[in-house]
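What follows is chain A.
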Amino acid sequence: MKFKYVLFVSMLMLGFSCNEKKSDKIIIGVSMLSMQNEFIQQVADALEKSAATSQVELIIVDAERSSLKQVEQVESFISQQVDAIILNPCEFEASSPAVDKAKKAGIPIVNVNSSTKSKPDAFVGSDDAESANMAMELIAKKLGAKGNIVMIQGYMGQAAQLDRERGAKTVLAKYPGLKLLATQTGEWDRAKSMALMENWIQSYGDQIQAVFAQNDEMGLGAVQALMDAKKKQQVYVVSVDGIKDAKKSVTQGNLDATIIQNAGQQGSEALRLALELVQKKPLKESNKLIPFEIFVK
Partner candidate 1 sequence: MKELKAFFTKTPTGGIFLALILVCALFSSMTSRFLTPTNISVILNQVSVNAILAFGVTFVIIAGGIDLSLGSLVAVCGVVVALLSQNNEYSLWLAIIGTLIAGIALGALNGIIVVLTKVPPFIVTLGTMTIGRGVALILSKGRPISDLNESLNFLGNGDLLGIPIPILFLVLSYATCHILLTKTIFGRYVKAIGGNEMASYVAGVRVNRIKLYVYMISGLFAALAGILLTARINTGQPNAGLGFELDAIAAVIIGGTSTRGGKGTITGTLLGVLFIGVINNGLDLINVSAYWQQVIMGGIIILAVVLDGLYQKLKMNI
Partner candidate 2 sequence: MAEQDCLLKIKGISLAFSGTPILKSVDLSLYQGEIHALVGENGAGKSSLFKCILGIISPSQGEIIFLNESLSGYSIRDILRKGIAMIHQELMLIPELTVAENIFLGRETTQGKRMGLSEINQATTDLFREYDLDIPFGAFVKDLSIAHQQIIEIMRSVSQKARLILMDEPTSSLTEKEVVFFRQLIFRLKSEGISIVFTSHKMDEVFDFSDKISVLRDGEMVGTFSKAEVDPMSLVKKMVGREMKDFYPNALSEVGQAIIRVNDLSCVPHFEHVNFTLHAGEVLGLSGLVGAGRSDIGQVLFGVKKKTSGTMYLKGQEYNPGNPSEALQAGLGYLGEDRKEMGIIPEMNMTENMSLGLLDAYRKFLFIDQEKESLDAAEMQSRLSVHSAKEGQRIQNLSGGNQQKVLFGRILLNNPEVLILDEPTRGIDVMSKFEIYTLILALKKQGKAILLISSDLPELLAMSDRVIVISKGKQMAELSREEASPEKVLEYSLH
C-alpha cells in the first residue's frame, strides 16, 4: 500500500519535471577539461560572460581531466535535452564518443580549445603545434639559429603535449644549428619543472642557452630555478598560454616571452557558433582558428 503510494507520487513528480523542461530560454551544456587549470578557467569565464549578454543559460561542469567522466556528462546533457553542447575535450580519442552521442541525439555540439577524432558541428580553438612553432622561432631568432635548448614537456601522451612537441620539432629540423640538449616532462606543474630545471643546471651548467616550456606554469618554474642559481640572465625562456602570472613575469623582465592563446576569444566564439547552430543559421566557417599573440616586454 505504502509502496504504491510512493510509486504514484514519484511518477507524478516525474511528469512534472518532464513538463517543466521546455522554457523559452536557450540552455547550453558545457563540459570543461579541468577547472583547476587557469587557462581553461579563462575560457569558461569568457563563455559565462558572453552567455550573460545573450540571455543564454549555461550549465558548466568540470570533467576533472577524465574523458570517461566527460562522456557521462554529455550523456546527462542529452537526457536533460539541452539546446546545444560546448565540449572542451579531455582527450583526442577517448572524448570522441561524447561528440558521436550528441550528434546522434541531434543536439549541436561545438568543440573548444582542443579537438576530438569525431568531427563536431563546429570547432573553435588554436593549433597547438602553431604555438610551439612560434615559441621556437622566437628562440631561434634570439640565439641566431645556433645554440643549445632544453624542452619541458607537458603530461606525456596528451593531445596538447603531442602537438606542441610536433610544432617544436619542425622548427628544430629547420635550423640544424639548434641542438636539443635534453627533454623531459614537467607534468604541467610548476614545482616539478622547478626541480627538473635545477637538475639540468647541475648536469649541463652553462651549456643551456634557452628553455622552451610547453606551458606557462612550467616556464615559471624554470625561471624560478634559474633565478635561484643566478643564471637567468644567460638563459632565454619562452612558454605558452599567456596566463596572468606569466604576463606579469614578462613585464617584470623574468620570463622572456609567452605565446598567448586568446582564451577570451575562444570562449566568446564558441558560444556564438553554438547559438547560430541552435538558431539553425548557416555557418560561415565551422572551423574557427583563433590566432596566437606573442607577449614580450
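We adopt the following convention: a contact is a pair of C-beta atoms (placed from the backbone, for glycine too) under 8 Å apart; a residue touches a chain by one contact, two chains touch by 3 or more; residues count from 1.
Quick note on selection: all candidates are chains of the complex that A comes from, given by their letters.
Computed from a prediction, not measured in an experiment: that's the story for all the values here.
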Touch-positive candidate for chain A in this complex, from 1 or 2:
1
Which part of chain A faces candidate 1 closely enough to touch in the complex?
35-36, 38, 41, 153, 156, 182-185, 190-191, 194-196, 198-203, 205, 217, 220-221, 224, 227-228, 244-245, 248
